[in-house]
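Worksheet: the structure to be examined is printed underneath.
With one protein chain removed, the remaining protein chains of the complex are shown where they sit.
Entry: subunit A
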Amino acid sequence: MSYLTHASRAEAFNLDHERTSWHDETLWFVRQKRDKAVYAVPEFQELRSLASAIKEHTLSRLDHYLAQFEAAALANGVQVHWAADAAEHNAIVLDIVRKRGATKVVKSKSMLTEECHLNPYLISHGIDVIDTDLGERIIQLRDEPPSHLVLPAIHLKKEDVGDTFHQHLGTEKGLTDPQQLTEAARQHLRAKFLAGEVALTGVNFAIAETGSVVVCTNEGNADLGVSLAPVHVASMGIEKLIPRLADLGVFTRLLARSATGQPVTTYTSHYTQPAEGREMHVIIVDNGRTQQLGRPDFRASLKCIRCGACMNTCPVYRRSGGHSYDFTVPGPIGSILSPNIDLKKHSTLPFASTLCGSCTDVCPVKIDIHVQLYKWRQIIAEANHLPAAKKWGMKFMGRLLASPNAFKISGKLARTGLRLLPHGLTHNQTANAWAIARELPEPPKQSFREWYQQQAPA
């Protein structure tokens, strides 16, 4: 099976120059907000180191902390479920919903349920599932995947949202005022909240010591859903654990600053036990995570707290859009997570980077993202997933560059060719991708080496 490359999707995205500028500038604005918030905290770099150390420690004793979390949660009256993969996770959710005889589910933001493709699964089983995060609701109406971890509809302009709401919510045609559009969404969602029988949430942090799960939102939609529905189901990946409640402050200080430049998310909700007469479930999901944990070079990717800062800073992401990655988690972090899931399908993602390293420098938990991109490239080449021209070209270059004479002669030939051949031939855009946007260097008559040999010996 052949797959579209990141480059081909990115090229399509770039055909609209103005929209690409808009996308780039919108996300750069978020990166600048992040910078301001970060500069204002003198101990920010220490916080990063601390957060990284806490996560590394937790990952090194994950079995212990998972068991501790389960025991504490059970003691709190929470029902704990374990899912090896997406299919198990989805079946558990459906089972909980059916046992209540429920058909109406409200869901706050959860990348894990996106990863498990829960919505289409529930809908195919006759369950009505509504995303209550505004951005998520917009893309749910449009039947699109999220294009960003934190800002799922960031690829859309207010005009696009106006069209979508006109079509699905019956707002006036051509309405683009953000306040009016938001009000329309509030009215629409209010009825859904009130009708919700089961509330699904994601989990930002799970505290092993207390058995609590913590959910961070800006809209309060998780709280509203959970408070109204008699059943709460929280889905979490195994990597969401932190050992103690006292560790949480390190992460809440980093998360919102890194994500949007806010000092803290508007809502940081702790869910510890079900209210009287209600149910609370936690589903702990692996879905490829233990496999990644078993890869020493890539284990650190599990430290991710899903802030999206690497996307906002990535010059490639900003100019290619989240959908160009064709993976639930786009951007630099997605490019190191996705090869673990399907190496062949995602084999072009680790190459969708200049290895500039900005992602690593903004990461609040110090994941060495650009180092891991480099390492995935080696694995992809070894697994024979490079395009044939690149593979054989590199083998040829390897021979050439290990031999001074061959290098000298081929360099001279190339320079002479460039000088003598017509511009239209050397700059043919089909044969020479360099020439699409740029001129080739003007070839000098002499290489440095030739010049040096002509100098009088000292």
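Throughout what follows, contacts are C-beta pairs under 8 Å (C-beta built on N, C-alpha and C of every residue); 3 or more make two chains touch, one makes a residue touch a chain; residues count from 1.
Here is the rule we use: contacts and distances are computed from a predicted model.
> Look at the options "Peptidase M16 domain-containing protein", "(Fe-S)-binding protein", "Cell division transport system permease protein" or "NADH-quinone oxidoreductase subunit L" and return the one that UniProt uses as the protein name of the missing chain.
Of "Peptidase M16 domain-containing protein", "(Fe-S)-binding protein", "Cell division transport system permease protein" or "NADH-quinone oxidoreductase subunit L", the absent chain's UniProt record names it "(Fe-S)-binding protein".
> For the chain that's not shown, point to the residue among A:167, A:291, A:403 or A:428 touching it.
Residue touching the absent chain, from the options given: A:403.
> Quickly run down the residues of subunit A that touch the omitted chain.
Counting only subunit A, the missing chain is touched by 6-7, 10-11, 14, 20, 24, 28, 35, 38-39, 45, 313, 315-316, 319-320, 351-358, 360-362, 374, 377-382, 386, 390-391, 394-395, 397-399, 401-404, 407, 411, 414-415, 433-434, 436-441, 443-444, 446-453, 458.
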